[in-house]
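I have a structure here, written as structure tokens, and I will follow up with some questions on it.
A single protein chain has been omitted; all remaining protein chains appear in their positions.
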Amino acid sequence: MNAEAAANEENKSEKRTKPSLWKTISIIFESRVATIGMVMVAFWVIVGCISLVWTPYDPNSSDFIQNLSPNATNWLGTDHMGRDLLSRLMQGTQVILLKTRLPGGEHSIPGGVAIWGVLGSLFLGVILGLNAGYRRGWTDQIIMQVLDALIAFPQIVLYLVVIAALGQGDMVVILAITITGAPGVARLARSLALDIQTRDYIRAAETRAESAWFIMFREILPNARGPLLVDSMLRVGYAIFMIGTLGFLGIGLPPPDPDWGSMVNEARKYIFVNQLPVIWPALAISTLVIGLNLFADGLREELMRYQK
Amino acid sequence: MAEPTRRKSEDIPVLDIENLAVAYKVRGGEVEAIQNVTLDIKKGESHGIVGESGCGKSTCAWSIINFLGANGYVKRGTIKFQGKNLVGKKGEELRRLRGDQIAMVYQDPMQSLNHSMVLGEQLKEVLTVHQGMSNKAAEKDCIRMLEKVQMPDAANVMRRFPHQISGGQQQRVVIAMALLNNPALLLMDEPTTALDVTVEAAVLDLIADLRKEFNTAIMYITHDLGVVARVSTRVGVMYAGEMVERATVEELFKSPQHPYTQGLMRCVPKLGTDRSSSILYPIPGRVPPPGGRPAGCVFWPRCDYVRKRCREERPKLRSIAGTETWVRCHFSEDIDMGSWEPPEDLVLPGTVQKKEVDETILEVKGLKKYYRVRGNSLKDVFGMGEKQYVKAVEHASFKVPRGKTLGIVGESGCGKSTLVKTIIGLERATDGEARFLGFDITNSISARDRKLIQELQMVFQNPDSTMNPSYTVGQQIARPLKRFNVMPKEKITDEVLRLLRSMRLDEKYYDRLPRQLSGGEKQRVGIARALASHPDLVLCDEPVSALDVSVQAAIINLLLEIQEEFGTTLIFISHDLSVTRFFSEYVCVMYLGQIMELGPAEEIYAPPYHPYTEALLSAVPIPDPTAKQKRVRLQGVVPSAIAPPSGCRLNTRCPRREMLPDPDICLTDPPWREVHPGHHIYCHIPLDELRKIDPVVSIKEVNHAG
Amino acid sequence: MVRFLVRSVVSTIITILLVSIGLFVLIEVGSGDISVKILGVFSTPEQRASYRAQLGLNAPTWQRYLDWLVGNDWRAKSRMTYPLITLKNPKTKEVEWWADVDGQATRWKMDKGELKRLVRKEDGFSKVMPAESDWIKGEGTEEFFWGVDNRNNAVKFVKGSGEEVWVLTKAGLRKQGDGPREYIPLRKGLIRGDAGLSWQYNRPVSMILKPRVRNTLVLAGVAFVVVMPLALFFGILAGINEGKLLDRIISITSLGATSTPEFVTGIFLILIFGIWLKVLPAVTMFTSSNAIFENPMMLALPVMTLTAVELGYVARMTRASMVEVMDSAYIRTAIVKGMPYWRVVFRHAIRNALMAPITIIMLHVNWLIGGVVVVEVIFGYPGLGKFIFDSAIFGDFSAIEAAAMVTVLIAIITRLIGDLAYTLLNPRVRYA
Partner (left out) sequence: MEIIKRKDRKDAHPYIPELKELYQKGRVTRREFLRNATLLGMSAAAAYAFISPFAPKKAMAAAMPKRGGTWKCGMSLQLIDHPARLSWTEGANVVRQVSEYLSDTGPDNITRPWLCEKWVASEDLKTWDLYIRKGVKFNDGQVMTADDVIFTMNEWLNKDVGSSMLGLLSYWGGPQNIEKVDDYHIRLHLVSPNIGVPEHLWHYPGVILPRNFEGDFIKQPVGTGPFILEEFAEGERAVLKARKDYWKMGEDGQPLPYLDKVMYISMSADAGLAAFQSGQTDVHYHPRPSDYLALKDNPMAKILTVDSSYCYPIRMRVDLPPWDDNRVRTALKLCQDRKKTLQLAAYGLGKLAIDAHISPAHPAYCEKPIPAYNPKKAKELLQAYASEKGLKLPLKVKLATKNDEAEPEIAQTLKQTALAGGFDIKLDITEAGGYWDRWTEVDLGITSWTHRSIATMVLPLAYTKESIGAWNETRWYDDEFSALLKDAEAQLDVEKRRSIMCKLEDIMQERGPIALSYWVQIMEIVNKRVHGMEAHPTHMHTTLRSTWLDG
């Protein structure tokens, strides 16, 4: 019966025009959940962008009295070194979402560590997953075996190992996120490929003797976009989570630019005196992750409804 | 078999629906899935409901047991069950009715059985819950019921899980489950659609028998006119959420009153008719969605007799004087079906006369396709167990002359699809030879020459998966053109548009995405894509089986035109014998990977039959209640293709085996018996014996075949 | 089913092998010249070379991998005159390598070119005895002897030519004469429970590891036992009330919980329960090695922390699959059969609804381990997680390798269990 409702929806959505980019975006707004999520995420992205050009005060300079509670000058108060928490919180967004510092620390490229990490795992995972899912047989067996080995590593443990071996740095974090993320993506990509490659249009492509890569990336991948997108959203969430944790353990992104995790780590000593410096970054992480989750959930529902 | 109910206006009907309307809440308001449906079902009567998909048949059934989901509700009208109104019934009261007084059977048995519970539990609980029966007693009853539905070794089945029995058996279980409490009303929603012809036939027989025995009132929902004709006493035709016509089954098929019903009749090929003798007339347009129904008569946009009044005033469901027929049409009296003329704008294939060309385009000799399968024993895991194979195709040999059509029929798992896949190169042949245009094609497609590949294209079954959702129609049709660089880049767009036009699709489809198309349209695009490279041979894998009848007809016609226009050779796979018969010059009947009979269509459909062909024919549901059809059934289930019966693979189920003095001979490979040149039967039974068998079907020539 | 099980077991083993290789390569190769790390940059190439020889680092990587995994005593045995034996040091309980010279545990050293036996006494100390007789004629004039030195190496002494070797003392490197020609640092190998020596503690890793692993298993185990029933319960509750208020509440809270990092939850739990209210021990203090059993309350906060994060995740999983099951065709059947609601839920839905979560939960265990690392660090809980963390910070490679292997093992085994559970729940697989 819902099928009929959906059928009806589908026919409603029939337009004479080519579906524009806006149209695809607009489906987000059809779901309240997704919208809320997107707003939360957008908020932090915007905050981060602003912080690139402007923060209320210099995030790294101790211009104020230590451990102030929120007031007119320092809206979120100051930390144990008399630095403005708002400014630090704002800048904390950068390393996660907006910029990655290249080794040597001189230059940085746009796109935060979390983003690059997830992109990395997406790239790696998709290639492996599609091959496993489309070619099947031995290719599948081998790829999955290797992935299992990777998946067996608890993320943090793997990261600690990498740290022990390669030392700290943005790149190492990205590497770790990539490695730990790829298997998940691959599994997803694989299951999608396994499903999609049963479709007739894949047969059609094969009867045209298209190359395997063409079929994987031109025929299958476009139809796996949705779930992969949703999945990556969640992964960005996890990544932020992990960066936070590593920062807290004091082995995450190197100073000086504060990332939320290390903010918590620094402020932790003072938790008994002043909880705010812990609460703010914690809230930041949570809201961002929640936002991403909601966004993903909403998106998933919409896509499902849309694919019908 | 359908025998008209004479016990008219006996007592109050078991089910009495008065202009029922069901609405679903959706984003931005609500839509009425069905409106003004009126029908009544008497005790022991089987009331068919027929119509195309999206006409609200199922909704009708669900509303009776008030299972409309969170967003659906009965908006208007009453549903009286044994006099009591069901509308708005809730909770306990409703629960007690469900499964006890009113039972239901659904389309897909596999899905509707709980795969993690043994069948026994699922059956028993119906009794234990509703009648508080003891587990033991319930067990007994269930076994008895299973036997009633002719379930082989019932006691055992009780302890099995759904996935351990065949689809047919699953459906029997579901039916048994429904009948356990001897319900007053049985709702059947496409119960046989998912099944093979022969299985379907058996299940239909079963339903008929059970109805007699339990004298239950049955509401039978299907899209298949043939099935309706076979199972029901009265029929209601639904269109776009409305009941447009109700009549006794004979009346309906003899003189359908509503233009839509008539249209339907013209769409379906009768068994025995073929392209030379008759033409299929599709109904133009498509079923309007619940949201977008026209004012006035819902059918007028597709109606040939439309007048001003139809557009303005919604007709009532009125009874035709002197009949039991009710119809929702202003002018049904004025409409004489006999004098119907196809509208000018409707393009139809001229009835083709067979022209004799005997250039063989495809020749297959002793083709074999085996699949390696892994066993489950420890040995197999380590690859020490002896190799096992699914013998999907065994010794297939046939020829296809240029410009002709070869129909391949057989039930699921008979290897017809594998055969086609092997020909087109998606699978490598295990053994035997296959030549296409003189080139060897036993190799896989990657090994073939571009030119060869482009001559050999395919049309697929499922319209929803035949197109890549991510690309526009234009892109997808253009792809083969680019791929085989049939023509210079700049010409491609024009070519695509030309193809679209020849598919009766105008330019605005060029930029559409698949989800904006209807099933029929998708299928057209699929065909266009196949034809883009001007192939010599097109393999059609059940191209119409997933479509509604009216669309089906259109597609069939389309294919016929193409064949005329390009002289394309077609191989046409189908499980529907009527369509195959209608469509193809040559037919090849397959069973369990073996070709059983091979020859010109008309000869296949007349004695001498191969026993299997005979069984198939007798199983085909014919959209004509008057048609006389012999009852030849295959017993048992299809054996596994891993260890097929030796000799004639049919020998385990053969209905005619006893005709042989020494049945054990069937364990040896039968001879190819040649009836005429080009007509072969693969059977031990001598031809003269087979000739004795009289035709399966006898149809009085019905006037309105066009 | 047999096939399924055998397959998963086989693949598990392969997986473990792959992991071990990956781990070894990553650490041994990725971390560059370990001798530099230990000896510091002051050390001269000559010193490093000598030291690498003593650690057996001059052997090819594959050989070192094998030594690490399956040990190398068998390699030494083949060369040595006297059979190798292992003895437990009475005081430290450490395993020491000795040679069995007619019933007497013996080691050797060269002193001014002369071979000396160190014969072990009951109290674990040893007395020096001359052993010139032990020399064996090699090819040519060379006389050599394969024995055990008192650093648990199998060593080859060559008469008359004591090598100049650099020995690492706490005071730094010291040049020493009378050194052996070749070294085989004796070890039983990981699979025989010998993970080598921890540089941080200068004790066998396996000895330090055992109690840690136990502690962690207890912690994780308790957390698991607490989380799962709760999570499944709430998940199912939310699932059957899809869209209703209860569902909303559960979903949102669980989302909130999962999205709050352990370290934050942990800190605040300590602050609130340990310090402000003083109702629960703020940190886990191991006043004895069995403290967790003597005073289980100190597990409360760590477990709560883990729960906070895990609960939400699993609950969401369960909810999702419950929702999916609830609008499946066979549930429809059951309802239309007129089964009472709760019967539908319990007899028909739950079982199928649990399949998905259980596998996911088991896959999720290494996420749990990740959490454990953080929690252990926060609460000063002497478990595996903290151990790995410390070793990583210290760069104690053999410790990391072993510890990481253990975590991986845990993860893989739980996954295997997950597979089993799945097969047991799902007849399609069981009878396939």
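As written, the chain order gives the labels A, B and C, with residue 1 at the start of each chain.
By our rule, a contact is a pair of C-beta atoms (placed from the backbone, for glycine too) under 8 Å apart; a residue touches a chain by one contact, two chains touch by 3 or more.
Remember, predicted model here, so these are calculated numbers, not experimental data.
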Chains in view that touch the one left out, judged over the entire complex: A, C
Touching the absent chain when the full complex is considered, from A:I115, A:L192 or A:I251: A:I251
Full-complex contact with the absent chain, from A:T35, A:S108 or A:Q168: A:Q168
Residue, one of C:P204, C:P281, C:G312 or C:G371, that touches the chain absent here: C:P281
Hidden partner chain, residues of subunit C it touches: 37, 40-42, 89, 91-92, 124-125, 169-172, 174, 200-203, 208, 211, 270, 274-275, 278, 281-283, 285-289, 377-380, 382, 387, 390, 393-395
Residue numbers in subunit A that touch the chain omitted from display: 60-62, 66-67, 80-82, 105, 168, 250-251, 254-256, 265-266, 268-273
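Operating definition for what follows: only the chains that are shown with their structure count from here on.
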Remotest chain, subunit B as reference, centres from CA atoms: C
A-C or A-B, whichever has more C-beta pairs in contact: A-C
Chain centre separation (subunit A, subunit B; CA means) in Å: 47
Subunit C-touching residues of subunit A, taken from the complex the two chains share: 145-146, 148-149, 151-158, 160-166, 237, 241-242, 244-245, 248-249, 251, 261, 264, 268, 271-272, 275, 278, 282, 285-287, 289-290, 293-294
Partner subunit A, residues of subunit B touching it in the complex: 24, 26-27, 31, 33, 54, 56, 58-59, 62, 68-69, 71-72, 289-292, 424-426, 445-446, 448, 450, 453, 456-458, 460-462, 465-472, 476, 479-480, 483-484, 508, 511, 513, 515-516, 526, 529-530
Contact footprint of subunit B on subunit C as seen in their complex: 1-3, 6-7, 243, 328-340, 343, 347-348, 351-352, 355, 425-428, 431-432
